[in-house]
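There's a structure below that I have some questions on.
Note that one protein chain of the assembly has been removed; the remaining protein chains are unaltered in position.
Read from first to last, the chains carry the letters A, B and C; within each, the first residue is number 1.
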């Protein structure tokens, strides 16, 4: 069914959750051929041994990154941990286009990066990397060599805030965010064990989560001044889904904010502004590249509350990476991304 | 992107879980146009008001069944409760092709139906209705007017058992089945409340579930003799997914059973026999039309254990209905059904 | 094991979640004898038919409220819906002591009550009713005839806020709260179905939840001025547990707030201030009468974040009602309430 024009693609870190999600979508993408799947400890296995959801597909075997023959690859999705990512990307041949799902090229200021993540060994690439919040980056994405795919919390928060950043008091933005546990990845930690995640809730990284400077960077670009937000993430007892409950101070009422957002997004295929009276729920975007935003009048004068939901593995990671690829390559932006939220 | 040849389709009972699942897939099906959505209490609303996952789609408004103009419909998916289904189907114009997701036309013997479900008022249609376990019904499905879409438990169980029915002691089949709560539908019952479903497990309808005669009917057709199975369903604290753990007595060992199943299914697009040593998990078929079957040697001589998993809303209901439609219409069987299991 | 001095107690609305939770604790309370259990639709049944957790106990049969012989009852826990509660309480004999778990007697101002809940038909009792946030109401609780047991969100929020109300900007309090689904009760609603609650999250009653005026009332009593808070509740996909993430503006840093709270609560048996660096989790108070509060420095100058957790059915409802009874009767406050959080 696929055409000749398909480009050969590699995924590094394919055996993690964002990797398997990329494969789930790309396997049926009409312009892409999965040519190499990189992994470290799992090299030599079939990806379907780890994730039987992929059973029956003709996939390349997992191989070590250093054994990939880059001559036959055109595009790389990099799903490696931060720092590992920059080290490998710095050594990749020039002809490769790269979409990096790590945090390594999201922050423009090396000092800010190093404060939150430690030393940066490929800082010379920071300037040219395109921050890939697709709806706001199309011109730069087109033909880009290196795309920094945004973090999940920033994606969820920025899509709600950017259209109204001129209308709100930027010194008073508060984001109380909730994420499914897949966001913690496949790393073994006691805090990720089912018995410690199910059946309860708690906040984490309070007052100091790494996605905060990323949100602040993008907001301040548009607001044209530095700003500090309040950002508190919470770990949810489900796999997929993210909700940002955002409190802003503004002269607009909820209806006016809704109109602004609707004006900005009504032609967007993946961002939907819900009618007043409906609260956005993660349940309706699970498994998709869609973002829903709902608007609500707060109790205080001048307070509006925005609820923004995405799938943290989807629009918050892998499907936004595919959306970015589509723009980068000049293809139809929705190509291969038609799936709707899986409900119930 | 869709072609001229698209056929106009109606869904009755669109505001239930199988209805919204049908819409999720059909909206991107290249040969289908959703022309009418029937509902009772919700008539007059938009389906996306109830299920915001459908936000942004151009869907017909929900309308009462009796108000649908059948002249412009070619195919009907009927997602109504049993008995309601037969009543309406009996009155539908002759030109309509019907895929019924209720139990009304699955049991061939009116007496058996009436024992388990009460009076049947459209029994004259029983004989011509095609039992739509797709992989076993293709010739009859082609061009059929009325297709009885199988129950979720029968689908899950039969796909594992049918290829080996000649090799096992049919008097000793035991099925211990587990289903996600979406199988209970959207009806309001205390036993479906989140606080009574989450965080625990229990069996139900022990020794007398309505899907038992359906499984027995299909097995006995192939075995060519009447048989009684043991069947015990359990309610699981998750939304989607079904596992049938099946215990059989056979002269074959697990490896031989695996080979038999593999021989039967290796060319099937939606049924996959897992390698020995892997246990089928519902997690890997969630949100898809796929079925995974794993084989295991039991502890007793001559005992083999089969684990069969499907998504109860997918292959157990709506996506199998679409697969049946594809065969009925003579289209490519996988058309519009390419999605893989959503993991994690 | 129980002594002669046990008092006869009735529970109205025993077949709801707060009712069964009361029974779970009171059955082993050394000073209480369960003498009558009121229910409406379930009258005539045994409570263990509905909740087999109570199997094996010698409990009175469920009976209609109007059939209870009040002469042999000394104390009543009223677990009825609001409005129903006031109607019945207004007619109860004078000798009865009443602990009401509904909202009917929490708001002192009839007009405020009627704005949020509709007409009040027993407003003459409002003044004498004691708002039973135990840790702040002991003198008034002792011997009280009518105790208004606080709402779950107010309990969770007030325990964190009251000790520092003089130290914070009361015009800037923001509470982003998360509650387990048991808080929605056993009423049949689509929004309480397992398939619509599990595996996702959403906010509800945004900008207008009935517990907001209750929190404001109590805060303003101490702050000695009217105030408006921001309060947004979220529905969580688990049964029990509540988290209030509270954002305040203050000249104190987190450490100083921690000291203040510790000074207030170090002698309290049920309220615990966690060490700095630990985030309160609902998992550790589930099934108990305990409240945990953690303190965190925010990102903005003068911002402190408080995480307060309780079991919404426990300290948020039934066990606080028992704690109130203990104080009312002059018993040891911890009597019958020794259970710790059930983890994992």
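By definition in this document, contacts are C-beta pairs under 8 Å (C-beta built on N, C-alpha and C of every residue); 3 or more make two chains touch, one makes a residue touch a chain.
Since the structure is predicted, the reported quantities are computational estimates derived from the model, not experimental observations.
The residue from B:51, B:131, B:153 or B:231 that touches the chain not shown here is B:231.
From the options A:90, A:119, A:193 or A:276, the residue with contact to the unseen chain in the full assembly is A:193. Residue C:292 is the one among C:42, C:106, C:120 or C:292 that touches the chain not shown.
Interface with the hidden chain, as seen from chain C, comprises residues 17, 20, 24, 27-28, 49, 51-57, 182, 198-199, 239-240, 269, 272, 274-275, 278, 280-281, 283-288, 290, 292, 313, 338-344. Interface residues of chain A with the unshown chain, by the touch rule above, are 17, 180-182, 184, 186, 188-190, 192-199, 237-239. In the full complex, the hidden chain is touched by chain B at residues 174, 176, 178, 195-196, 198-204, 206-208, 212, 228-232, 234, 236-241, 243, 245, 247, 279-283, 286, 296-300, 303, 305, 307, 309, 344.
In this section, only the chains that are shown with their structure count from here on.
Pairwise, the chains sharing the most contacting C-beta pairs are A-C. Mean C-alpha position of chain A lies 35 Å from that of chain B. One simple way to say how far apart two chains are is to compare their mean CA positions; for chain A and chain C this gives 39 Å.
Mean C-alpha position of chain B lies 45 Å from that of chain C. Across the assembly, chain A contributes residues 198-199, 239-240, 280-281, 283, 286, 344 that each touch 2 or more other chains.
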